[in-house]
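What you see is the complex with one protein chain gone and the rest in place.
Letters are used for the chains, namely A and B, taken in the order the chains are written, and counting of residues starts over at 1 for each.
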Amino acid sequence: MSPALQVPLLASGSHEFEAPSTEIFWQPLFGTEGALAITRPSILALISVVIVVGLLLAGTRRLSVVPGKGQMAVEGVYNLVRNTVARDIIGEHHFRRYIPLLFALFAFIYVNNLFGALPPFQYPTMGRIAFPIVLALLVYVVYHAVGISRKGVGGYLKGLVPSGLPAWIVPVVFLLEVVTYFVTRPVTLALRLFGNMFAGHIILVLFISGAEYMLIDGGLLLKVVSIPTFLMAFLMTLFELLVQFLQAYVFVLLSATYIADAYAEEH
Amino acid sequence: MTGDLAIVGYGLSAIGPGVGIGLIFAAYINGVARQPEARGMLQSIAILGFALAEALAIFGIALAFVFAGN
Partner (left out) sequence: MNLAATAVLATAESDPPGDPLYPILPHLGELIFGIIAFAIVLFVVAKKVVPRLEEVYAERRAAIEGGVEKAERAQEEAERTLAEYKQQLADAREEAGRIREEARAQGAQILEEMRQRAEAEAQRVTESAQRQIASERQQAALSLRTEVGGLATELASRIVGESLHDEARQSRVVDRFLEDLERGEHAGGAHAAARSGQDS
């Protein structure tokens, strides 16, 4: 097979396909392009605030015992966070204090995740690590504050180790638990959300830009292959929709679990 | 062919969580098949386990970026 035959079949255009890299996430829009640059995810975060606040206020403006359509939707989400997450995990006695935090977390994360698939935005805000870090830090502060205010610093640290362990293993377990409570938990909380959104967005961009490249710049064979690639991009978008919901849910679920742990006498 | 060895590392780190998540959901399906009424309780436990297993893969992708280009 001569190169002359291969070329029109695979590539007709002149430029090479450039795989999407992490650079696609860096999109400064206004201002200085340094540490204080106003970036696309920053604007999206503000838009999400408008959307979340608007939807929640509109959905709860005229509340009645027999809910309307908007109220029904808000209540469905609220029920999920309030009953399935907060009440079942934190427990009947203390969960009411944390409903606002958990509900706000869920609404904010879910709307921002949805931006990854919604046409006018198409950029998952949580794919920028700064936002998950803010949220995880808040949860981190809250659950440590709860634990320390309930048991005192000494009691809180002592409560990390389950009672009844042999004496020689206690320091090891204590070290492990301290690392878990103070490092692993917040880091994984932030990284999980970030990593899922980030990787999902890259996958989508890869499929779509690859299919686009094959359709426009590719030869006949690649043009045909681009169709299943678009289909795959569509399927991945559906999968992303699932992941977007799941990650918002997991974030809230884990936050509730950590708060519940701080309430537990010993874990 | 050029590339980053760190990404290979991420691929390796994803094997364990992949197997783990599979086991978790297999157990979850088994549990629901045996006791459909326990679905609600099992669901949150399964998702919790899934999130914990997934954390390892997420560590992998984060560390891949940390070491990429070094």
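As a convention for this text, contacts are C-beta pairs under 8 Å (C-beta built on N, C-alpha and C of every residue); 3 or more make two chains touch, one makes a residue touch a chain.
This is a predicted model, so every value here is computed, not measured.
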Exercise. In the complete assembly, which of A:90, A:135, A:222 or A:243 touches the absent chain?
Worked result: A:135
Problem set entry | From A:26, A:182 or A:239, residue that would touch the chain that is not displayed | A:26
Seminar exercise, completed: On subunit A, the omitted chain is touched by residues 18, 20-28, 33-39, 41-42, 45-46, 48-49, 52-53, 56-57, 60, 63-65, 67, 71, 74-75, 78, 96, 99-101, 103-104, 107-108, 128-131, 133-135, 138, 191, 194, 198, 209
Problem set entry | Touch residues of subunit B, complete complex, unshown partner | 62, 65-66, 68-69
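As a convention for this text, only the chains that are shown with their structure count from here on.
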Problem set entry | Inter-centroid spacing, subunit B versus subunit A (mean Cα positions, whole Å) | 15
Problem set entry | Contacting residues of subunit B [partner subunit A, same complex] | 40, 44, 47-48, 50-51, 54-55, 57-59, 61-62, 65
Problem set entry | List of subunit A residues in touch with subunit B within their complex | 22, 84-85, 88-89, 184, 188, 191-192, 194-196, 198-199, 246, 249-250, 253-254, 257
